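One chain of protein is taken out of this complex; the other chains stay put.
Presenting chain A:
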Amino acid sequence: MKQLLFLLCSLYFGTLLIHSQSDYNLGLLPKLTLTKPIASKTKLVHSIESRQIFYDNTSNPAQTYQYVLTDFTTLFSYKIGSSMSLNGGYLFRIRGNQIVHRSIQQFTVVQSLEGFRFGHRIATDQTFSNTTNPLFRLRYRATLEIPISGLRVDAQEFYIKVNNEYLGIYQDSSGDLELRLMPFLGYELNRNNKIETGLDYRIDNFIQGRSNQDFWWVLSWYTTL
């Protein structure tokens, strides 16, 4: 498992070296995810996420602090198996003077194996705003969660989580690819609360044009009511 992780990271960062000429942003991404169980198989998931850039080398001169956007998302989750769910929902984004609407559909599987958990998420989303053409994405994300102590994460224990996501993007009759890699350090306060922090690395315009790299420092709180 460690060798596989190392190989994935090497391939990932090796690929990035090919795109050495690129624009990049450094910023902060705080996120709160609040889950409300409705019944044994259903729950509502609300999240608020904002982005703030501290350095942007695409501007001349390079720009320092700028507030970017806030996302408000609500998803309805329905369990279709002991470890599978179908989720659907809506995102409302405020980006300066721009309002963005996004519809979201997801299928998730979480496998609890000895010593770690592995998750798969396949998603599609459709993004609409009055200033840009509709954007359609197909996404796949793999998540690995490994306890630092013991064979499973218990309350008041740390863990490592790594997300790797691939997004196929279609807009204006052309397609592109975005890659994301997110290594996090997590801490389970109790059964209903987890805090995670780490890097959300994104590279887009992968196929066409000059690629853009984003480095977000993430602070996440997952809480269940």
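The rule we apply is simple: a contact is a pair of C-beta atoms (placed from the backbone, for glycine too) under 8 Å apart; a residue touches a chain by one contact, two chains touch by 3 or more; residues count from 1.
By our rule, contacts and distances are computed from a predicted model.
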item: Chain not present in the shown complex, as UniProt names it (candidates "Putative spermidine/putrescine transport system permease protein", "Transketolase", "PepSY-like beta-lactamase-inhibitor" or "ABC transporter substrate-binding protein"); value: "PepSY-like beta-lactamase-inhibitor"
item: From A:L28, A:V110 or A:L177, residue that would touch the chain that is not displayed; value: A:V110
item: From A:I53, A:L75 or A:L181, residue that would touch the chain that is not displayed; value: A:L75
item: Residue in contact with the excluded chain [from A:K41, A:H101 or A:R210]; value: A:K41
item: Those residues of chain A which, in the complete complex, touch the missing chain; value: 33, 35, 40-41, 45, 47, 75, 77, 79, 81-83, 85, 87, 106, 108, 110, 112, 117, 119, 121, 143, 145, 149-154, 161, 186, 191-192, 194, 196, 220, 222, 224
